[in-house]
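Removed: one protein chain of the complex. Kept in place: all other protein chains.
After this line comes chain A, so read on.
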Amino acid sequence: MAILVPIDCDDYRASLVSDPGPTPMDLDGDHCALVSAPMDRDRDGDGDRAALVPSTGGGGGRVRFCDLPDDILSCILARLSDTRAAAQSSVLSHRWRYVWTRVCGLFLHHDQPHDSSPVRDALAGHAAHAATNIHLLNVHSPYSATPDATASWLRVAAPLVTGELSFRNRSSVPLEMLDFEMLDETEERVAFEFELPCFTRVTKITLSLGFLGLSLPPSGVFAALRELHLEYVQFHGECTLEDAMLPVLEWLEFRMSRGLASLTLRLKPLILMSLFNVWGMRRLNAVVPGLKQLHVVDCFHEHLEAVSVVAEELEDLRWLDRYSPELVNFNEMPRLRIICPQRVVDAEDEVEAAQVQAQARDGERLRADADGHVGSNALAR
(Lines give C-alpha, C1' and ligand atoms only; values in the text may rest on other atoms or scores of the structure.)
Protein backbone atom coordinates (compact mmCIF):
# COMPACT_ATOMS: atom_id res chain seq x y z
CA MET A 1 0.00 0.00 0.00
CA ALA A 2 1.38 3.36 -0.95
CA ILE A 3 1.59 6.11 1.61
CA LEU A 4 -0.52 9.24 1.28
CA VAL A 5 1.49 12.24 0.25
CA PRO A 6 -0.21 15.60 0.53
CA ILE A 7 -0.26 17.66 -2.60
CA ASP A 8 -1.23 21.20 -2.15
CA CYS A 9 -4.25 22.67 -3.76
CA ASP A 10 -2.32 25.00 -6.06
CA ASP A 11 -0.57 22.08 -7.71
CA TYR A 12 -3.91 20.53 -8.36
CA ARG A 13 -5.20 23.67 -10.01
CA ALA A 14 -2.00 24.13 -11.96
CA SER A 15 -2.35 20.67 -13.40
CA LEU A 16 -5.87 21.49 -14.50
CA VAL A 17 -4.95 24.82 -16.00
CA SER A 18 -2.03 23.40 -17.93
CA ASP A 19 -4.36 21.15 -19.84
CA PRO A 20 -3.37 21.88 -23.45
CA GLY A 21 -6.93 22.30 -24.66
CA PRO A 22 -9.57 20.19 -26.28
CA THR A 23 -8.53 17.35 -28.48
CA PRO A 24 -9.83 17.22 -32.04
CA MET A 25 -12.40 14.74 -30.78
CA ASP A 26 -13.95 17.34 -28.51
CA LEU A 27 -16.59 18.04 -31.05
CA ASP A 28 -18.94 20.05 -28.93
CA GLY A 29 -16.09 22.40 -28.15
CA ASP A 30 -16.88 22.55 -24.48
CA HIS A 31 -13.40 21.70 -23.33
CA CYS A 32 -14.68 19.03 -20.99
CA ALA A 33 -11.37 17.21 -20.79
CA LEU A 34 -11.42 17.41 -17.05
CA VAL A 35 -10.85 13.80 -16.31
CA SER A 36 -7.36 13.75 -17.72
CA ALA A 37 -5.91 15.99 -15.06
CA PRO A 38 -5.96 13.73 -12.02
CA MET A 39 -4.77 10.82 -14.08
CA ASP A 40 -1.83 12.74 -15.49
CA ARG A 41 -0.81 13.88 -12.08
CA ASP A 42 -1.24 10.45 -10.67
CA ARG A 43 0.85 8.92 -13.40
CA ASP A 44 3.65 11.44 -13.10
CA GLY A 45 4.94 10.46 -9.73
CA ASP A 46 6.54 7.10 -9.26
CA GLY A 47 6.26 6.65 -5.54
CA ASP A 48 3.12 8.61 -4.70
CA ARG A 49 0.49 6.82 -6.68
CA ALA A 50 -1.87 6.78 -3.75
CA ALA A 51 -1.66 10.51 -3.15
CA LEU A 52 -5.37 11.14 -3.31
CA VAL A 53 -5.49 14.21 -1.23
CA PRO A 54 -8.06 16.83 -0.29
CA SER A 55 -8.18 20.23 -1.87
CA THR A 56 -11.10 21.18 0.33
CA GLY A 57 -12.65 19.62 3.33
CA GLY A 58 -15.91 17.84 2.62
CA GLY A 59 -19.25 19.35 3.52
CA GLY A 60 -20.36 22.63 4.96
CA GLY A 61 -21.11 26.05 3.57
CA ARG A 62 -22.54 27.19 0.27
CA VAL A 63 -19.95 29.80 -0.58
CA ARG A 64 -17.81 27.27 -2.38
CA PHE A 65 -18.69 27.33 -6.05
CA CYS A 66 -16.12 30.09 -6.44
CA ASP A 67 -13.47 27.61 -5.27
CA LEU A 68 -13.98 25.39 -8.28
CA PRO A 69 -11.09 25.37 -10.75
CA ASP A 70 -11.43 27.56 -13.83
CA ASP A 71 -11.80 24.51 -16.04
CA ILE A 72 -14.86 23.26 -14.23
CA LEU A 73 -16.43 26.72 -14.12
CA SER A 74 -15.82 27.27 -17.82
CA CYS A 75 -17.13 23.79 -18.56
CA ILE A 76 -20.34 24.70 -16.73
CA LEU A 77 -20.71 27.89 -18.75
CA ALA A 78 -19.94 26.00 -21.95
CA ARG A 79 -22.83 23.66 -21.19
CA LEU A 80 -25.23 26.60 -21.32
CA SER A 81 -24.68 26.57 -25.11
CA ASP A 82 -25.58 30.25 -24.94
CA THR A 83 -22.76 32.74 -24.85
CA ARG A 84 -25.02 35.60 -23.85
CA ALA A 85 -26.05 33.74 -20.69
CA ALA A 86 -22.45 32.71 -20.08
CA ALA A 87 -21.22 36.29 -20.35
CA GLN A 88 -23.86 37.45 -17.89
CA SER A 89 -21.92 35.52 -15.28
CA SER A 90 -19.21 38.18 -15.56
CA VAL A 91 -21.22 40.34 -13.19
CA LEU A 92 -21.57 37.72 -10.43
CA SER A 93 -18.26 38.40 -8.68
CA HIS A 94 -14.58 39.03 -9.38
CA ARG A 95 -14.00 35.28 -9.51
CA TRP A 96 -16.47 34.91 -12.35
CA ARG A 97 -15.61 38.03 -14.31
CA TYR A 98 -13.59 36.46 -17.12
CA VAL A 99 -14.52 32.80 -16.80
CA TRP A 100 -16.78 33.05 -19.86
CA THR A 101 -13.80 34.03 -22.01
CA ARG A 102 -12.30 30.60 -21.28
CA VAL A 103 -15.20 28.92 -23.06
CA CYS A 104 -14.04 27.95 -26.54
CA GLY A 105 -17.45 27.23 -28.10
CA LEU A 106 -19.53 30.34 -28.74
CA PHE A 107 -23.26 30.32 -29.44
CA LEU A 108 -24.45 33.72 -30.58
CA HIS A 109 -27.36 35.28 -32.36
CA HIS A 110 -28.63 38.63 -33.50
CA ASP A 111 -32.33 39.36 -33.66
CA GLN A 112 -32.20 42.56 -35.70
CA PRO A 113 -31.74 41.71 -39.38
CA HIS A 114 -29.69 44.85 -40.02
CA ASP A 115 -27.67 44.86 -36.86
CA SER A 116 -25.22 42.11 -36.03
CA SER A 117 -23.42 44.20 -33.40
CA PRO A 118 -24.33 41.78 -30.58
CA VAL A 119 -22.34 39.09 -32.39
CA ARG A 120 -19.45 41.42 -33.22
CA ASP A 121 -19.28 42.80 -29.69
CA ALA A 122 -19.36 39.33 -28.18
CA LEU A 123 -16.50 38.18 -30.42
CA ALA A 124 -14.50 41.30 -29.59
CA GLY A 125 -15.19 40.93 -25.86
CA HIS A 126 -14.15 37.28 -25.92
CA ALA A 127 -11.01 38.06 -27.90
CA ALA A 128 -10.06 40.97 -25.64
CA HIS A 129 -9.26 38.59 -22.80
CA ALA A 130 -8.05 35.91 -25.15
CA ALA A 131 -8.17 33.04 -22.68
CA THR A 132 -8.75 30.64 -25.54
CA ASN A 133 -9.18 30.46 -29.28
CA ILE A 134 -12.67 29.93 -30.57
CA HIS A 135 -12.96 26.27 -31.50
CA LEU A 136 -16.61 26.48 -32.39
CA LEU A 137 -18.60 29.49 -33.49
CA ASN A 138 -22.30 28.95 -33.94
CA VAL A 139 -24.33 31.97 -35.00
CA HIS A 140 -27.95 32.17 -35.90
CA SER A 141 -30.22 34.91 -37.03
CA PRO A 142 -33.90 34.12 -36.45
CA TYR A 143 -35.04 36.54 -39.09
CA SER A 144 -33.59 37.30 -42.48
CA ALA A 145 -30.21 38.87 -41.84
CA THR A 146 -29.01 41.40 -44.37
CA PRO A 147 -25.86 40.64 -46.38
CA ASP A 148 -24.07 43.60 -44.78
CA ALA A 149 -24.92 42.54 -41.24
CA THR A 150 -23.77 39.01 -42.04
CA ALA A 151 -20.54 40.09 -43.71
CA SER A 152 -19.66 42.40 -40.84
CA TRP A 153 -19.64 39.77 -38.10
CA LEU A 154 -17.96 37.27 -40.38
CA ARG A 155 -15.09 39.71 -40.90
CA VAL A 156 -14.63 40.00 -37.13
CA ALA A 157 -14.82 36.22 -36.71
CA ALA A 158 -12.45 35.26 -39.54
CA PRO A 159 -9.15 35.69 -37.65
CA LEU A 160 -10.54 34.32 -34.37
CA VAL A 161 -12.06 30.95 -35.21
CA THR A 162 -9.85 27.88 -35.41
CA GLY A 163 -12.26 24.96 -35.56
CA GLU A 164 -15.80 25.00 -36.78
CA LEU A 165 -17.98 27.78 -38.10
CA SER A 166 -21.71 27.36 -38.35
CA PHE A 167 -24.25 29.98 -39.37
CA ARG A 168 -27.98 29.60 -39.80
CA ASN A 169 -29.95 32.44 -41.22
CA ARG A 170 -33.73 32.67 -40.77
CA SER A 171 -33.56 30.10 -38.01
CA SER A 172 -37.13 30.89 -36.95
CA VAL A 173 -38.47 29.64 -40.30
CA PRO A 174 -39.35 25.92 -40.35
CA LEU A 175 -37.27 23.95 -42.84
CA GLU A 176 -40.40 22.73 -44.65
CA MET A 177 -41.22 26.31 -45.47
CA LEU A 178 -37.74 26.87 -46.85
CA ASP A 179 -38.11 23.69 -48.93
CA PHE A 180 -41.35 25.01 -50.31
CA GLU A 181 -39.78 28.37 -51.02
CA MET A 182 -36.98 26.74 -52.93
CA LEU A 183 -39.40 25.22 -55.40
CA ASP A 184 -41.63 28.25 -55.65
CA GLU A 185 -41.09 29.51 -59.19
CA THR A 186 -43.16 32.62 -58.66
CA GLU A 187 -40.94 33.96 -55.94
CA GLU A 188 -38.82 36.92 -56.82
CA ARG A 189 -35.14 36.10 -56.68
CA VAL A 190 -33.13 39.20 -56.08
CA ALA A 191 -29.39 39.16 -55.78
CA PHE A 192 -28.57 39.86 -52.15
CA GLU A 193 -25.24 38.36 -51.45
CA PHE A 194 -22.42 38.69 -48.99
CA GLU A 195 -18.81 37.78 -49.38
CA LEU A 196 -17.48 35.02 -47.18
CA PRO A 197 -14.17 36.25 -45.80
CA CYS A 198 -11.23 33.93 -45.75
CA PHE A 199 -11.20 31.78 -42.61
CA THR A 200 -7.64 30.59 -42.73
CA ARG A 201 -7.76 28.36 -39.62
CA VAL A 202 -11.27 26.96 -39.76
CA THR A 203 -11.62 23.23 -40.46
CA LYS A 204 -15.36 23.01 -41.06
CA ILE A 205 -17.90 25.50 -42.36
CA THR A 206 -21.65 24.91 -42.35
CA LEU A 207 -23.85 27.66 -43.77
CA SER A 208 -27.62 27.48 -43.90
CA LEU A 209 -28.45 30.78 -45.48
CA GLY A 210 -32.21 31.00 -45.87
CA PHE A 211 -31.60 31.94 -49.54
CA LEU A 212 -29.14 34.65 -48.86
CA GLY A 213 -26.58 34.88 -51.66
CA LEU A 214 -22.98 33.90 -51.14
CA SER A 215 -19.79 34.81 -52.91
CA LEU A 216 -16.27 33.68 -52.22
CA PRO A 217 -13.37 36.04 -51.69
CA PRO A 218 -11.39 36.91 -54.84
CA SER A 219 -8.22 35.71 -53.16
CA GLY A 220 -7.10 34.03 -49.96
CA VAL A 221 -6.63 30.47 -48.85
CA PHE A 222 -8.92 28.47 -46.55
CA ALA A 223 -5.79 26.61 -45.55
CA ALA A 224 -7.33 24.27 -42.98
CA LEU A 225 -10.83 23.78 -44.38
CA ARG A 226 -11.72 20.10 -44.73
CA GLU A 227 -15.50 20.30 -44.81
CA LEU A 228 -17.81 22.74 -46.53
CA HIS A 229 -21.57 22.31 -46.20
CA LEU A 230 -23.92 24.78 -47.84
CA GLU A 231 -27.70 24.72 -47.79
CA TYR A 232 -30.55 27.04 -48.65
CA VAL A 233 -28.22 29.23 -50.65
CA GLN A 234 -29.32 31.51 -53.47
CA PHE A 235 -26.51 31.18 -55.99
CA HIS A 236 -26.07 33.50 -58.89
CA GLY A 237 -25.20 31.46 -61.93
CA GLU A 238 -21.73 30.13 -61.55
CA CYS A 239 -19.46 28.85 -58.85
CA THR A 240 -15.89 27.69 -59.16
CA LEU A 241 -13.96 26.00 -56.37
CA GLU A 242 -10.28 25.31 -56.82
CA ASP A 243 -7.30 23.92 -54.95
CA ALA A 244 -5.64 27.30 -54.73
CA MET A 245 -8.37 28.49 -52.39
CA LEU A 246 -9.33 25.16 -50.80
CA PRO A 247 -6.14 23.12 -50.71
CA VAL A 248 -7.28 20.49 -48.19
CA LEU A 249 -11.04 20.28 -48.79
CA GLU A 250 -12.20 16.67 -48.41
CA TRP A 251 -15.96 16.94 -48.13
CA LEU A 252 -18.20 19.21 -50.16
CA GLU A 253 -21.95 19.25 -49.78
CA PHE A 254 -24.53 21.47 -51.43
CA ARG A 255 -28.14 20.97 -50.37
CA MET A 256 -31.50 22.54 -51.04
CA SER A 257 -30.19 25.46 -53.01
CA ARG A 258 -31.05 27.25 -56.20
CA GLY A 259 -29.59 29.49 -58.85
CA LEU A 260 -26.46 27.43 -59.38
CA ALA A 261 -26.47 26.91 -63.14
CA SER A 262 -22.87 25.91 -63.44
CA LEU A 263 -20.48 24.35 -60.95
CA THR A 264 -16.80 23.95 -61.73
CA LEU A 265 -14.54 22.03 -59.39
CA ARG A 266 -10.78 21.52 -59.49
CA LEU A 267 -10.20 19.89 -56.14
CA LYS A 268 -7.50 17.26 -55.77
CA PRO A 269 -8.01 16.25 -52.12
CA LEU A 270 -11.80 16.00 -52.33
CA ILE A 271 -13.07 12.60 -51.14
CA LEU A 272 -16.82 13.06 -50.61
CA MET A 273 -19.19 15.19 -52.61
CA SER A 274 -22.93 15.44 -52.63
CA LEU A 275 -25.32 17.66 -54.53
CA PHE A 276 -28.77 17.24 -53.11
CA ASN A 277 -31.65 19.21 -54.58
CA VAL A 278 -29.54 21.96 -56.04
CA TRP A 279 -32.44 23.03 -58.14
CA GLY A 280 -31.91 24.06 -61.74
CA MET A 281 -28.33 22.97 -62.33
CA ARG A 282 -27.25 22.88 -65.97
CA ARG A 283 -23.55 22.17 -65.97
CA LEU A 284 -21.10 20.36 -63.74
CA ASN A 285 -17.45 20.19 -64.59
CA ALA A 286 -15.47 18.40 -61.95
CA VAL A 287 -11.86 17.30 -61.96
CA VAL A 288 -11.64 15.51 -58.64
CA PRO A 289 -9.00 12.81 -58.92
CA GLY A 290 -9.24 11.71 -55.27
CA LEU A 291 -13.03 11.53 -55.09
CA LYS A 292 -14.38 8.27 -53.67
CA GLN A 293 -18.05 9.05 -53.26
CA LEU A 294 -20.33 11.13 -55.45
CA HIS A 295 -24.02 11.53 -54.74
CA VAL A 296 -26.17 13.64 -57.05
CA VAL A 297 -29.88 13.86 -56.34
CA ASP A 298 -32.49 15.94 -58.15
CA CYS A 299 -30.30 18.70 -59.50
CA PHE A 300 -30.39 18.47 -63.28
CA HIS A 301 -33.97 17.41 -63.92
CA GLU A 302 -35.11 20.46 -65.78
CA HIS A 303 -32.10 21.77 -67.55
CA LEU A 304 -29.33 19.21 -67.97
CA GLU A 305 -26.81 20.59 -70.47
CA ALA A 306 -23.42 19.06 -69.77
CA VAL A 307 -21.78 17.05 -67.01
CA SER A 308 -18.17 16.04 -67.06
CA VAL A 309 -16.63 14.24 -64.11
CA VAL A 310 -13.03 13.11 -63.91
CA ALA A 311 -12.76 10.91 -60.83
CA GLU A 312 -10.58 7.87 -61.34
CA GLU A 313 -10.76 6.85 -57.69
CA LEU A 314 -14.55 6.90 -57.52
CA GLU A 315 -15.97 3.91 -55.64
CA ASP A 316 -19.50 4.94 -54.84
CA LEU A 317 -21.67 6.71 -57.40
CA ARG A 318 -25.29 7.49 -56.69
CA TRP A 319 -26.86 9.39 -59.52
CA LEU A 320 -30.52 9.92 -58.73
CA ASP A 321 -31.06 12.42 -61.43
CA ARG A 322 -31.53 12.82 -65.13
CA TYR A 323 -28.99 10.94 -67.18
CA SER A 324 -28.12 10.91 -70.82
CA PRO A 325 -24.89 9.49 -72.22
CA GLU A 326 -24.68 12.33 -74.71
CA LEU A 327 -24.75 14.95 -71.98
CA VAL A 328 -23.21 13.21 -68.99
CA ASN A 329 -19.63 12.14 -69.29
CA PHE A 330 -17.73 10.19 -66.67
CA ASN A 331 -14.14 9.26 -67.29
CA GLU A 332 -12.82 5.79 -66.44
CA MET A 333 -13.78 4.68 -62.95
CA PRO A 334 -11.89 1.42 -62.41
CA ARG A 335 -12.64 1.27 -58.71
CA LEU A 336 -16.39 1.78 -58.93
CA ARG A 337 -18.17 -0.60 -56.56
CA ILE A 338 -21.57 0.89 -55.89
CA ILE A 339 -23.81 2.41 -58.44
CA CYS A 340 -27.31 3.40 -57.63
CA PRO A 341 -29.13 4.77 -60.65
CA GLN A 342 -32.38 6.67 -60.78
CA ARG A 343 -34.98 5.20 -58.51
CA VAL A 344 -38.23 4.10 -60.07
CA VAL A 345 -41.46 5.06 -58.35
CA ASP A 346 -45.07 4.19 -59.02
CA ALA A 347 -46.73 6.67 -61.30
CA GLU A 348 -49.99 8.38 -60.45
CA ASP A 349 -50.96 9.53 -63.93
CA GLU A 350 -49.83 9.37 -67.54
CA VAL A 351 -47.46 12.31 -67.42
CA GLU A 352 -45.81 10.90 -64.38
CA ALA A 353 -45.74 7.46 -65.96
CA ALA A 354 -43.79 8.89 -68.86
CA GLN A 355 -41.37 10.51 -66.42
CA VAL A 356 -40.93 7.29 -64.51
CA GLN A 357 -40.24 5.46 -67.74
CA ALA A 358 -37.67 8.04 -68.71
CA GLN A 359 -36.05 7.73 -65.30
CA ALA A 360 -35.91 3.98 -65.55
CA ARG A 361 -34.37 4.27 -69.00
CA ASP A 362 -31.80 6.79 -67.72
CA GLY A 363 -30.93 4.45 -64.91
CA GLU A 364 -30.42 1.51 -67.22
CA ARG A 365 -28.27 3.56 -69.53
CA LEU A 366 -26.13 4.80 -66.67
CA ARG A 367 -25.67 1.27 -65.45
CA ALA A 368 -24.73 0.08 -68.89
CA ASP A 369 -22.30 2.96 -69.35
CA ALA A 370 -20.83 2.43 -65.94
CA ASP A 371 -20.35 -1.24 -66.72
CA GLY A 372 -18.24 -0.10 -69.61
CA HIS A 373 -16.16 2.05 -67.29
CA VAL A 374 -15.47 -0.46 -64.60
CA GLY A 375 -14.19 -3.20 -66.84
CA SER A 376 -13.91 -6.47 -65.00
CA ASN A 377 -14.96 -5.12 -61.58
CA ALA A 378 -18.27 -6.38 -60.35
CA LEU A 379 -21.00 -3.86 -59.77
CA ALA A 380 -22.99 -3.95 -56.59
CA ARG A 381 -26.50 -2.99 -57.47
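Assume a contact is a pair of C-beta atoms (placed from the backbone, for glycine too) under 8 Å apart; a residue touches a chain by one contact, two chains touch by 3 or more; residues count from 1.
By definition in this document, contacts and distances are computed from a predicted model.
> Looking at UniProt, which of "SKP1-like protein", "Molybdopterin synthase sulfur carrier subunit", "Tetratricopeptide repeat protein 8" or "Dolichol-phosphate mannosyltransferase subunit 3" names the chain we cannot see?
In UniProt, the chain excluded from the picture bears the name "SKP1-like protein".
> Decide which residue listed in A:S117, A:T206 or A:S262 touches the omitted chain of the complex.
A:S117
> With the missing chain put back, which residues of chain A would touch it? List them for me.
On the side of chain A, residues 1-2, 4, 32, 34-39, 42-43, 49-50, 52-66, 68-69, 72, 75-80, 82-85, 87-97, 111, 117-119, 121-122, 125 touch the unshown chain.
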